[in-house]
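Left out: one protein chain. Kept in place: all the others.
Up next is subunit A:
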Amino acid sequence: MKSLFLGSLFFSNDKTANVVLFSLIALIVLVPLCNAIFPSASALHFSAYTVSLLGKYLTFALLGLSLDLVWGYCGILALGHGAFFALGGYSMGMYLMRQIGERGVYGDPVLPDFMVFLDWKELPWYWYGFDQFWFALPMVFLAPGVLAFVFGWLAFRSRVTGVYLSIITQALTYALMLAFFRNEMGFGGNNGLTDFKDILGFNIQSEAVRVALFMISGLALIGAFLLSRWISCTKLGRVVTAVRDHEARVRFLGYRVEMFKLWIFVFAAMLAGLAGALYVPQVGIINPSEFSPLNSLEIVVWVAIGGRGTLYGAIIGAMLVNYGKTVLTGLLPEIWLFTLGATFVLVTVFMPNGLAGLLLKKREEMHT
């Protein structure tokens, strides 16, 4: 019975889902393996830069996945999802910042550089505890989770839906961006948090730590994927899908629709926070631009291109679009936004169910 359960956890009836899942597993096994076997000069040895780049894609995939739960499954087009990613990122950034200690430019044992620069004498109360990893880790989930809870509680209970909800989620992330830009907020203002040295006592620049962070990102993505898929197969998952398809009917069946929306919204926000926390040590910086509405819109584009409501579609979409972004911004930086915009329009018009939908259709055609 137990093995049957594990089997159904890893294998789904949808073949594409299995392919994506096992590709991810292969990726997080092969990259470290190659780096262990081949010498650094070999072509099969991934550089620290490449490993971190792949790790960044994995965190974006996790972010896309979390938005798919809210948008693809529950039908809430959240245009401020990047805010939760950024809050998770800031929680991790605050931990990394306090690990710098005396090695900062000003050499203050407690205060981060930017606070010394601003002539602050004391650590603000909300920075307490962030020198401890055991404190920072739950904050990665709690900070976005609490914001999502408060925001969702107010919005869903007042039955704000559709385009109005989309707009206020956008306003939320924009307001946070403006707030985090201010030096008085105590989060490093414009420059954000950067110049990290250590994570859990290991040098954050070292290749071993890069590979470890990459693997943890991959494991987090796989774990989140399996957990989300499990949730989508429970009664809760079915109610959430039902809310997307016919909200009033669900309400008249006796379900408190707002509670289900809130549940999935908070869960997704926590996943986004985790993605942000894994992103920050790999890119080495977090600043208020992560809150920018444009970032949140980009997440929506990944999910739309990959295909909504499939979970693996969001993973494919996030990885492909970001790979395209890396390549194109390297070659022709001016045209990237146009390409992204055009792709989005084309996908919406010609592939309303995204790549996942296209694959599913192709498979059905092959069967008949």
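Criterion: a contact is a pair of C-beta atoms (placed from the backbone, for glycine too) under 8 Å apart; a residue touches a chain by one contact, two chains touch by 3 or more; residues count from 1.
One rule holds in what follows: contacts and distances are computed from a predicted model.
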{"item": "Chain left out of the displayed complex - its UniProt protein name, from \"Na+/H+ antiporter subunit E\", \"Cytochrome oxidase\", \"Urea ABC transporter ATP-binding protein UrtD\" or \"Paraquat-inducible protein A\"", "value": "\"Urea ABC transporter ATP-binding protein UrtD\""}
{"item": "Contact partner of the left-out chain, one of A:201, A:254 or A:333", "value": "A:254"}
{"item": "Candidates A:12, A:241 or A:329 - the one touching the absent chain", "value": "A:241"}
{"item": "Residues of subunit A in contact with the chain not shown", "value": "231, 234-236, 238-239, 241-242, 245-246, 248-257, 259-260, 262-263"}
